Every structure is written in C-alpha cells, then in structure tokens.
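Our next item is chain A:
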Amino acid sequence: MELLLASAVGILTAGGIYLILRQRTFPVIIGLSLLSYAVNLFLFATGRLALNQPPILNKYAEVGYTDPLPQALVLTAIVISFGMTAVVLMMALSAYLASKDDRIDMTDSDAQGGEDA
Partner candidate 1 sequence: MILTYAIFFATGCFAIALLLNLWKIATAEGVGDRVLALDTMVINAIALLILYGLANGTEIFFEAAMIVAMLGFVSTVAYARFMLRGNIIE
Partner candidate 2 sequence: MRMFARIFPHPLLTGLLTLVWLLLVNRYSINSLLFGLLLGTVIPFITRPYWPDRPALRNPLKILAYLLIVIWDIVVANFTVARIVLFKSNASRHPAWITIPLELRKPEAITVLAGTITLTPGTVSADLSAEGHYLLVHCLDAPDPDAVRDEIKTRYERRLMEIFE
Partner candidate 3 sequence: MSQIFEYLIAAALVLGGIFGLVGSFGLVKLNDPMSRLHAPTKATTLGVGGVLIASMIHAIASEGHLSWHELLITLFLFLTAPITANFIAKAHIHRHETPQSLPPAGEDGLWATHDVPASPEAAPTAPLARD
C-alpha cells in the first residue's frame, strides 16, 4: 500500500511539475493543483498509513487511531492552497484580459531604453 501511495505521489508530482513548466498560465495553474494534491498526500502520509482507524474517539471500544496531526495540517494546507489558487487564477485571468497574452514568461517586456549619462 505504501508503495502505491508513494508512486501516486510521485506521479502526481511529476505531472504537476510538467504542467507548471508549460508556457501558458492555465496549464500552470492546473499543474499547481496537481502538485498540491501530491503535497497533500505527502503531508498526510507522514502520519503513516492506517486503514479504518479514523481519529474519531470511540467511547465504547478500545480501538486504534491513525495519527490525527498530519490530517489537521493537510486541512490547513488544502484551505490555504485553495485561496492561493483562486488568487493566482484571478490574476492570470485579469492579466490575460489586460494584455491579451496568457504566456507565463515575460521575456518581451524588459527590453527598453537606457543610455549613458
């Protein structure tokens, strides 16, 4: 099972990074989403894997619980990355509307003037 999760994290990471390295804003944002899945799973897995042991305290029986802390951390991370994604999406959209260009690189915009004194 650990192998499955680790390889899934790896593939999500690879896919995310490949898309992040694309040249248009939209695939980059998709790539960031994929990467954030990978990171969330990664962070979650640092508590080790457990089946059927949700950290909901059982008053009636002695049962095992999986590590709740990484779950709480991932929750925070999910929320934050949601906010970030929304912002970058809006920025990318507005940048596109303002410049009619959705390239992520700005290689064109830095070549101007400058002379000797």
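Here is the rule we go by: a residue touches a chain if its C-beta (ideal position, glycine included) is under 8 Å from a C-beta of that chain, and two chains touch if they have at least 3 such contacts; residues count from 1.
On the choice of candidates, all candidates are chains of the complex that A comes from, given by their letters.
Just so we're clear, the structure is a prediction, and the values are computed from it rather than from any experiment.
The candidate from 1, 2 or 3 that touches chain A somewhere in this complex is 1. Across the interface of their complex, candidate 1 is touched by residues 52, 54, 56 of chain A.
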